[in-house]
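The structure follows.
Complex shown without one protein chain; remaining protein chains in place.
By letter and in written order, the chains are A, B and C; residue numbering begins at 1 in each of them.
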Amino acid sequence: MTPPFSKLLIANRGEIAVRVIRACREMGIATVAVFSEADREALHVLLADEAVPIGPAPAAQSYLSTEKLIAAARATGAQAVHPGYGFLAENASFADACATAGLVFIGPPPAAVRAMGDKMAARRVAASLGVPVVPGVSEAVTDDKDAARIAEDVGYPVMLKAVMGGGGKGMRLVHRREDLAGALRTARSEAGAAFGDASVYIERYLAAPRHVEIQILADAHGSTVHLGERECSIQRRHQKLIEESPSPGVDAELRRRMGAAACRLAAAVGYVNAGTAEFLVDARGSFYFLEMNARLQVEHPVTELVTGRDLVREQLRIAAGEKLGYGQEDIAWSGAAIECRINAEDPDQGFLPSPGRITRLSAPAGPWVRNDSGVYAGYTVPRYYDTLMAKLIVWAPDREAAVARMDRALGEYQVGGIRSTIPVLRRILRHPDFVAGRLDTQFMERLDDATVPGRHRTVALIAAALAAYERAGREIPPAPAPTVGPWARLGRPGSSGSRPR
Amino acid sequence: MTPPFSKLLIANRGEIAVRVIRACREMGIATVAVFSEADREALHVLLADEAVPIGPAPAAQSYLSTEKLIAAARATGAQAVHPGYGFLAENASFADACATAGLVFIGPPPAAVRAMGDKMAARRVAASLGVPVVPGVSEAVTDDKDAARIAEDVGYPVMLKAVMGGGGKGMRLVHRREDLAGALRTARSEAGAAFGDASVYIERYLAAPRHVEIQILADAHGSTVHLGERECSIQRRHQKLIEESPSPGVDAELRRRMGAAACRLAAAVGYVNAGTAEFLVDARGSFYFLEMNARLQVEHPVTELVTGRDLVREQLRIAAGEKLGYGQEDIAWSGAAIECRINAEDPDQGFLPSPGRITRLSAPAGPWVRNDSGVYAGYTVPRYYDTLMAKLIVWAPDREAAVARMDRALGEYQVGGIRSTIPVLRRILRHPDFVAGRLDTQFMERLDDATVPGRHRTVALIAAALAAYERAGREIPPAPAPTVGPWARLGRPGSSGSRPR
Amino acid sequence: MKFETQLDGAVVPVEVTGDGSRYRVTLGGNALEVDARPTGAGGWSLLLGRASFAAGVSEEEGGVFVVDVDGETYSIRVEEETRYIIRTRGGGAAARGQILKAPMPGRVVMVEVTVGQAVAPGDGLVILEAMKMENEFKASVAGTVKEIRVEAGQAVNPGDVLVVVE
Partner (left out) sequence: MKFETQLDGAVVPVEVTGDGSRYRVTLGGNALEVDARPTGAGGWSLLLGRASFAAGVSEEEGGVFVVDVDGETYSIRVEEETRYIIRTRGGGAAARGQILKAPMPGRVVMVEVTVGQAVAPGDGLVILEAMKMENEFKASVAGTVKEIRVEAGQAVNPGDVLVVVE
């Protein structure tokens, strides 16, 4: 195989930068990492062929700086830029800047990015193609009286959404008409702060839908295929925690219909490269288009494992102008894949971020276990970027075996020094609704209600006491605080430096 | 799925014990590890539900003690015993002892083990079924005159092989008739010492054949299927280093013929469970049966990755009396898989064993990379057992991509504190013959002749010098040896405890 | 050596004796023989009789040991018994106020209270941003805001005092 490029710059960090570096290495493409001052020791820097510093830790001064990224690409002679996800991945101006600098942007054409970035415009395209959308308006509501009338038409409860939104910001669920005005105010304020555009629109709220998305690939020669769906209903505050493919709620016929809808949408906006159409699916199996993500998704590996197709490799081939070389009839699905997101968050404290040094890291391995990680033992997770550390992905011939395999793999995973989502992921995996495939976007609320006693309390107490005991034997402990009175001078076993028996 | 057993004992150690534990955990089967005094901290002990000590480090007093293994199974209430490979895996008496103790032995019936353990008998069975064998005699040669006559008939060069042999012991290649008597003497002596049976037989020597084996699965209800071949020609001293499936030298027609031959052989001896028929394939694509391995092979994962079937799970299901549930027409192959053996050996010093503490371990990960390991960072590889630490396995849609992926993965693999086969594996992967699929059992001799200069000498020198520099800054170096004369008192930078600049 | 362990509000006395790899651990009155081996970087292999566990133990501030075992995580405060007695007696009349400390490195987005303000449990005190997530920290007691030691935009480190409520 002749590499489609000789050198590529990855305008990202963390596990996705590592993912792209690995694909490039396998294709014979030299890689350029960029890094902020917080990321000199990040894994993507260690693994790349070259690494270029691009400024201070805050992303606005580094990973979001078009100027520095283009300069780094020029300085290293890179021919192409992969934006990963997040940061500048769906920023049409960045794609423009790459083109201007003579760099191939690994993603859709700027026009398609723009067409899909405006959620209202995307809704209108969908509606015009006969792809169902959630009932609501296809234009921003600026007037509160209009909003009240529309909400009545659509029917409460309604959802307010930012026109340029994503990631849950600027979203508000409104149950009663008297709450509408206040919700409009806060939604507009959040949207303005987050996206520089305060416009919001109104949609009917679907209770407990599934969140299902379709992966598409389109080449620059007019071929578009879909690679089936991903079930992404396990979310907390609109952040996905577990994804899988196929969806237990999608059969071959629904897959065909949703896939065809996604391909029609892509073709209509001149989409090229990898993209994802997001849908809500209600309990009756009706689906509603939400938006198109003009980038590689975090959860792309589950699609890779059931189709056997390397999506990053396909992105690079497509961006280089190659033809897909296969049609929809060549896409076959085999088995079931599940992904769990290993985030630096403390699920026991409301998912509080948990940056810091990883003192111990033991990743699962063995048959059909894939770990896409951006961290290593001894690495310090910086406080500046998102909490995703790694993605644990498994494949098995069927969903039941995949759930069992993921459960096994999570049991082997240990991250010490900071907290991770591993315990809550295991609780989800063992929840009867998850096991049965009864998934919807309200799942996490049901989980929070379930009290789950730990199974290994005694072992944990023993391990903690042994660690304390061995530590006491090694060190002279600090004296107790001086304010506590006469007890302070009494028997202090452990202070002699030798271990008391 | 109802687990076929509630509890299973693994009569083995290392990566294969870990492999079996993982399969059991995914099936809901509780696991019992056994460990010698050298293995208290081994990974299989850490991962099992229960662990039972079975004696001193030497295998003869622990892993080869039928009595201790049966006692451990009884004490823990295990219902079944998985022997792994090596140790007692092909010991019919152990299988008998399990049956007597009411334990299910995960492997073929003792009669089939015995039938295949005698290489001469297996040859005769093959010949009677019309499965080609390497030209030679099907009985042990006891008389040197008979031997001379047979060797003339077969034609020099000839190979002497131990009747009860395996692993290269008792094998001698004889090029000229005047060397025959001496070779017979040493082959008999080695065979007697290794297998307790000095019988040897004579075979025609095939120059530079491929070593190709067929995986079969047979249930207790008369169904036998094959799962295609594994190419195992990359060997050093009859020890496999790299295996792959499919073989670049086997096409669908040859696979069908070899597969059918393997199934006929298995059926003829009443074989049940997983087994492997080994063949030599010459340059013209003719194949010759060598022997049947009545156990799981080290290299089973490459077959798993191209067929999507979990061989350990299948072994357990079959042993529990379940039906295969599929036929030959349901077996499909997809893509290409390669396995590299990460051994504790120093390829720069003639593959000298390298036991000791692993101070640093960084295993590759990411898309379609599987690491089946029996070690971890901080673990001490004991000197008592074989050198296999881990198996690195990759899958890709085709062989070229699989080779590139393996090369990428080996580049990420670092084992510090002891030596490993990683550097030589990478040299093999990059050899033009390997890349082109020109494999035969003489490959390693060609590799040894190739001088390969390192590509990173300068970087290595810098890293070593920096490590020495930082170490000097941290420590007061020991004084030079006192015998070297007046120089000893002169300028000793670095001895002040602070770092000289 | 005697310890008091605290997990989810429960206090369990644990006594440990032994050496090297063989320990006797008495936990809530039950004595257990434990074969425990450190496996590096805070890892422990424990054999309780034949039952095998691989636990990871990390020590955090304040004598808290975080234990990972079989996909579960436990935060356990372990104190030598005498110290525990001293602390709980000496601090028997522990101030009923709240000293809100930063649990992680981050940046103050907003201080939601002013000095002198009365707060009830659950009232927001400070919003901290870290890893692109905003996290609100609330009053755990009723009282009056006595001190505010940070302002919006300021970077904080774990353990930094943010707000004091009396």
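In this section, a residue touches a chain if its C-beta (ideal position, glycine included) is under 8 Å from a C-beta of that chain, and two chains touch if they have at least 3 such contacts.
Since the model is a prediction, treat every value here as computed from it, not as a measurement.
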item: Visible chains that the absent chain touches, using the contact criterion stated earlier; value: A, B
item: Residue of A:Phe5, A:Tyr63, A:Tyr379 or A:Trp395 touching the missing chain in the full complex; value: A:Tyr379
item: Residue touching the undisplayed chain, where the options are B:Ala99, B:Ala252 or B:Ala463; value: B:Ala463
item: Residue of B:Glu322, B:Asp386 or B:Asp433 in touch with the missing chain, whole complex considered; value: B:Asp386
item: Touch list for chain A against the chain that is not drawn; value: 32-33, 40-41, 45-52, 75-76, 376-379
item: Chain B residues that touch the omitted chain in the full complex; value: 344, 348-356, 359-360, 362, 377, 383-387, 407, 410-411, 413-417, 419-420, 422-423, 426, 454-472, 477, 480, 483-485, 487-488, 490-494, 499-501
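By definition in this document, only the chains that are shown with their structure count from here on.
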item: Chain pair with the greatest number of C-beta contact pairs; value: A-C
item: Remotest chain, chain A as reference, centres from CA atoms; value: B
item: Separation of chain A from chain C, taking each centre as the mean of its C-alpha atoms, in whole Å; value: 30
item: Cα-centroid distance, chain A relative to chain B, in whole angstrom; value: 39
item: Computed distance of Cα centres, chain C from chain B, in Å; value: 48
item: Multi-chain contact sites of chain C, meaning residues that touch two or more partners; value: 41, 43, 54
item: Numbers and ranges of chain B residues touching at least 2 other chains; value: 47, 376-377
